[in-house]
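What you see is the complex with one protein chain gone and the rest in place.
Labels run A, B and C following the written order; every chain starts at residue 1.
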Amino acid sequence: MLAMSRIEEGCTVLILTESGKKYLVAVRRGKKFHSSEGYIDLGELVGREYGCVVRSNTGVRMTAHKPLLQDLLSKVRRITQIVYPKDLGYMVLISGIGPGSVVLEAGTGTGVLTATLAYYVRPTGRVFSYDINQEYLEAAHYTLERLGLREYVELKHGDVYSEVSEKDVDAVFLDVPEPWKAVGNAWKALKPSGRLLSLSPTIEQVVETVENLRVGGFDDISCVEILVRDIRVKRGMTRPEFLMRGHTAYIVSARKSEINSRHITDDTWNENISPT
Amino acid sequence: MLAMSRIEEGCTVLILTESGKKYLVAVRRGKKFHSSEGYIDLGELVGREYGCVVRSNTGVRMTAHKPLLQDLLSKVRRITQIVYPKDLGYMVLISGIGPGSVVLEAGTGTGVLTATLAYYVRPTGRVFSYDINQEYLEAAHYTLERLGLREYVELKHGDVYSEVSEKDVDAVFLDVPEPWKAVGNAWKALKPSGRLLSLSPTIEQVVETVENLRVGGFDDISCVEILVRDIRVKRGMTRPEFLMRGHTAYIVSARKSEINSRHITDDTWNENISPT
Amino acid sequence: MLAMSRIEEGCTVLILTESGKKYLVAVRRGKKFHSSEGYIDLGELVGREYGCVVRSNTGVRMTAHKPLLQDLLSKVRRITQIVYPKDLGYMVLISGIGPGSVVLEAGTGTGVLTATLAYYVRPTGRVFSYDINQEYLEAAHYTLERLGLREYVELKHGDVYSEVSEKDVDAVFLDVPEPWKAVGNAWKALKPSGRLLSLSPTIEQVVETVENLRVGGFDDISCVEILVRDIRVKRGMTRPEFLMRGHTAYIVSARKSEINSRHITDDTWNENISPT
Partner (left out) sequence: MLAMSRIEEGCTVLILTESGKKYLVAVRRGKKFHSSEGYIDLGELVGREYGCVVRSNTGVRMTAHKPLLQDLLSKVRRITQIVYPKDLGYMVLISGIGPGSVVLEAGTGTGVLTATLAYYVRPTGRVFSYDINQEYLEAAHYTLERLGLREYVELKHGDVYSEVSEKDVDAVFLDVPEPWKAVGNAWKALKPSGRLLSLSPTIEQVVETVENLRVGGFDDISCVEILVRDIRVKRGMTRPEFLMRGHTAYIVSARKSEINSRHITDDTWNENISPT
């Protein structure tokens, strides 16, 4: 317990500088961490408590924190669009998943959503994560390993539009370009009342997905977008920040039901719906 | 496994009507569920799969879903202000808590945040939840019992402004009227680099809290508000909903650090800071 | 000048009650104004200054203000969707219109936009306002008369999709169900570099309109939505209001240019573009 609160050689720390910049740094004796605000000697951190304060050679204050999952994920190499904390938190919450849940996800992409799902279904749950891109799966494998979450995830090379082998999963998370093509397989994979969550940047994707969910055996269908405003708080000078992220993606959610589900037992389902 | 996907006598179902209304109903043979859209015979649900469709006596379609945690929490009696999903999801995510985490919370209030925290730290973690109001603690006890989450929570009758006995907790969640008065005890209770999250409806509470965190041994201090826009999706008629929730609360977050922490070992800490 | 600041018999006042309710009331001696907060004797107001305070029979404070244009328009009978101040202000500003401008508008609807445009182009400008619904034109006629703005407006019974006789107008304002059908006639009516503004509640209307503007001789095309957050300001209790209007309409704007304009001199223009 005590050991866990002290910085050890080889572990990764989150360096937070006085001006608010953040860096993930591996602690090695004899190495220096260089930034635009000066350097620090990483060996000096070994044995100190997380949250300790050091000064760079130019006198700038830096704090060495224990990184949390989202800190680590924020620095994942962005080989494709990542999922933002505001959207992750909302999706996880309304999906109802938690320790022990079984989840299907597509596509794996950078693995940010995969890792987050794995984190919450630990230690008895499982994430089945599909991608058609072998390169993404390899990058996700490496990311999950480093995060200690690899054992909770089954990475699968495959196309969820055409086939999914899982059954009775608690929730399906879609972050694919044409989620409407995965509606039929999501229905088959979900347990009764199971939750579907889908993330898409454009409104046309949302319309197509929702219209397919409506005729594809789902109800309680909704769509939201989440906006985060950063507030600069300082007595006498408090105001929202001048710049904000205006959009990331829309979140569509639905529950599997019996409604119209006879259409789905038909293998020609995907052909019956004609997306325009 | 099969049993879990079928409706049994005595269990609670989420009835979703064709017009979008939602009700939590206990299933009993021989009982009827009455709504403004007609009634259904609850006995007919027994043995059917979740997500099954029934018709009310007036012909309205109703679906009987397995309720998720947030469905159940949305119907908790609001003896005090509840915490909304958009805020819960964000707070849980950035707090870094998960299975096994140890969390301190104050005040218990309706127990919505308490239950959500317990849900995610299961089965090996623990939530210590303080309230000065015995009546709230009793209501939360009953709510947690019904949700099957009672065993993960220690309900404590006490005032976090004056004393907290826990040490080395992973995160502190504050939903109290004067969070700045709890900053000193939160610091003492947190493990190194531990996360503090505080929820307040007014900007003056936020300013006071942030200014106290700044001199009270915390850094990486930020404040956000989360907005959710519901989108009505229907091909050819898609638009954001005309009404939205304009505000619930601001979320302040921070990390425990060494900065200024010597002030805190002093017992007179609370007196040294003069909130106006 | 003095007379203008005093309440006279027959004029309309804006009664603002202590609880924040607003009423438009015609001042008549011997008449009472009844509200849920008690009644006042309207004769008592005659001769007093605008902004004067009276007490209802139940002791509630009421202020009698001189109504502004937007106060009067907020009480117009809503025979169709009205245009909101947040959208009116933005549209007027970026249209570039002012005293002396010549404006084409369709449809007249409730006349709220018509009246606002007339207000700003006075006294030398002119608004040509089209509607296919004779009933709306009559209602607008009456509204404009009461507001003293009738002389600046030419109400025209006609369909802007098929024909518009004006030339060299400074700006065109569209608030019609299928604005893309009016793009060709708007182009013909506008002077070089003239501004087009179009208001639509759904995103599909916006997409159709923008795609038609792009091939129809317009550039500098943009689309925005305007959100207004009401802030409840009270020292120590300041926060955004819990409820807000989530959406009214999207505002599309463009400038007439030479780009692709040869397509437009062709009478078959409307057929060449195939809206789906």
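Simple rule for what comes next: a residue touches a chain if its C-beta (ideal position, glycine included) is under 8 Å from a C-beta of that chain, and two chains touch if they have at least 3 such contacts.
As the structure is a computational prediction, the values presented were derived from the model and not from experiment.
Student: Write down which of C:Val27, C:Leu88 or C:Leu155 is the residue touching the left-out chain.
Tutor: Touches the omitted chain: C:Leu88.
Student: Tell me which residue among C:Leu42, C:Ile82 or C:Ile203 touches the hidden chain in the full complex.
Tutor: C:Ile203
Student: Of the residues in chain C, which ones touch the absent chain?
Tutor: Within chain C, the residues touching the omitted chain are 1, 4-6, 16, 49-53, 61, 63, 65-66, 68-70, 85-86, 88-96, 98-99, 116, 119-120, 122-123, 168, 191-193, 195, 203, 206-207, 210-211, 219-235, 238, 250, 252, 255-259.
Student: What does the interface between chain A and the hidden chain look like in terms of residue numbers?
Tutor: Residues of chain A in touch with the missing chain: 201-204, 225, 229-230, 235-248.
Keep this in mind: only the chains that are shown with their structure count from here on.
Student: If you average the CA atoms of chain A and of chain C, how far apart do the two points sit, in angstrom?
Tutor: From the centre of chain A to the centre of chain C is 45 Å.
Student: Report the inter-chain centroid distance for chain A and chain B in whole angstrom, where each centroid is the mean of the CA atoms.
Tutor: 21
Student: Provide the list of chain A residues touching at least two other chains, using ranges where the numbers run on.
Tutor: Where chain A meets two or more other chains at a single residue, that happens at 203.
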